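Omission of a single protein chain aside, the complex is shown with its protein chains in their original locations.
Chain nomenclature is as follows: A and B, assigned in order of appearance, with residue numbering initiated at 1 for each chain independently.
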Amino acid sequence: MAKVTFREDECKGCGLCTDVCPKGILQLSKDKINKKGHHPAECIDLDQCIGCASCAVMCPDCIIKVER
Amino acid sequence: MKGNEAIAEAAIQAGCRHYFGYPITPQTEIAAYMAKRMPKIGGTFLQAESEIAAINMVYGVSSAGKRVMTSSSSPGISLKSEGLSYLAGSDLPALVVNAQRGGPGLGGIQPSQSDYFQATRGGGHGDYHMIVLAPSSVQEMADLTIKGFELADQYRMTAMVLADGTIGQMMEPVSFDFEIKEQIAKPWATTGTKMARKHNVVNSLYLNPEQLEKTNFERYERYEVIKQNETLCEEYLCDDADIIIAAFGIAARVSKNAVNEARANGIKAGLIRPITLWPFPEKVFAKHAEHAKQIISVELSMGQMIEDVRLATSCKVPVTLCCRVGGMIPTPDQVYNAIVEANEKGGK
Partner (left out) sequence: MIVFDRPKSLIDVPFHYCPGCTHGIVHRLVAEAIDELGIEGKTVGIAPVGCSVMAYDYFNCDMIEAAHGRAPAVATGVKRSDPDNLIVFTYQGDGDLASIGTAETVHAAARNENITVIFINNAIYGMTGGQMAPTSLPGQVTQTSPYGRDVNLCGYPVKICEMLSELEGPEYLERVTVNSVKNVYNAKRAIKKAFQNQIDGKGFSLIEVISSCPTNWGMTPKEALKWIDDKMIPYYPLGVYKDRSAGILGGAQKEAK
């Protein structure tokens, strides 16, 4: 059971993680705005996460934690 | 021993094991001496690719908490000025030697004192000072080098030995019978955290203006302590003097002869020889301005220290200039004649 968590308030909404997710389950939130004023990245279907950490590898702000 | 070699040997005695420099006349003996000695005592001598690189290597060793020095001559000190400003901004101790030669530009390779402003005002950009030590004998080249290292560590700033080509090349006996004090601890140094403390940062960047202002004010409070405790000068026959010579370094040696000749001829002449150019011995000048008729600033420049003499005496007494420049040195006769002239028609 894989798990990906974001430090939501530190996300700058660059979207690099969403592009590399092999399952296509990451997106920039359409309705949420974080403390920095960005639409933060979020996982829309955690069940499909395989814990590959591609998102975390590409995250320039080191705010993604991946567990498996 | 040559003056330049005395500096190098004194530095080694003071525990300096790192020297970085770039060849330039007339101070190359220091580098040559270090190149020979450092490898034998486990130290580092490195000829850098430029004066700029050399002063930044100094910055690195100093950050890591070790005694370190570089030496150069006037045009090279201009190149090092960037590093001098960063050393000041990061509160790092270092010893820098300037064996001055004539300028501006390439100037010449003969002795000069025309970097007085550059040295006493700091040299690089920003609000800061260096402790500036002006030797006038080969013995003092050694003494003030050791003192320079100690003051630099104590106050976390650059000490500059402001010499000139003459004293650098001069041969005199030197005693190295020093008592070297134990070096003080440097808990701020970047020696690796060893996972036992928070990381140390050596830095001169303050994007917050309030913080930069505070840092500058604190630095200047330290400068006030230095002014109180570390000002050095020699007063020679000043107490009853009508005519007082102000001179440092090689100019002071010449002037002392002229003062002796004047005394032999019944003129009450004296000499104030600042040993620290920054801090400047303001109080000594102020004291003697009360009784002197005239002060003559004898310099190997177009008149630089004279401004500090005038400031220190609050213009209570006329201050005139007696100078040679471009690598020329005033003769004792020239200074003596200036004393005679001042005694006859000068004064307040």
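One rule holds for everything that comes next: a residue touches a chain if its C-beta (ideal position, glycine included) is under 8 Å from a C-beta of that chain, and two chains touch if they have at least 3 such contacts.
Since the model is a prediction, treat every value here as computed from it, not as a measurement.
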(message) Tell me which of B:49, B:179, B:290 or B:344 is the one touching the absent chain.
(response) B:49
(message) Among B:13, B:169, B:183 or B:200, exactly one should touch the missing chain; which is it?
(response) B:200
(request) Please give every residue of chain B in contact with the chain that is not shown. (result) 18, 20, 44, 46, 48-50, 52-54, 56-66, 68, 82-83, 86, 90, 190-196, 199-205
(message) By the contact criterion defined above, which parts of chain A meet the unshown chain? Give residue numbers in ascending order.
(response) 2, 10, 12-16, 19-20, 38, 51, 53-54, 56-62, 64-68
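Throughout what follows, only the chains that are shown with their structure count from here on.
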(request) Find the geometric centre of each of chain A and chain B from their Cα atoms only, then give the gap between the two centres in Å, rounded to an integer. (result) 60
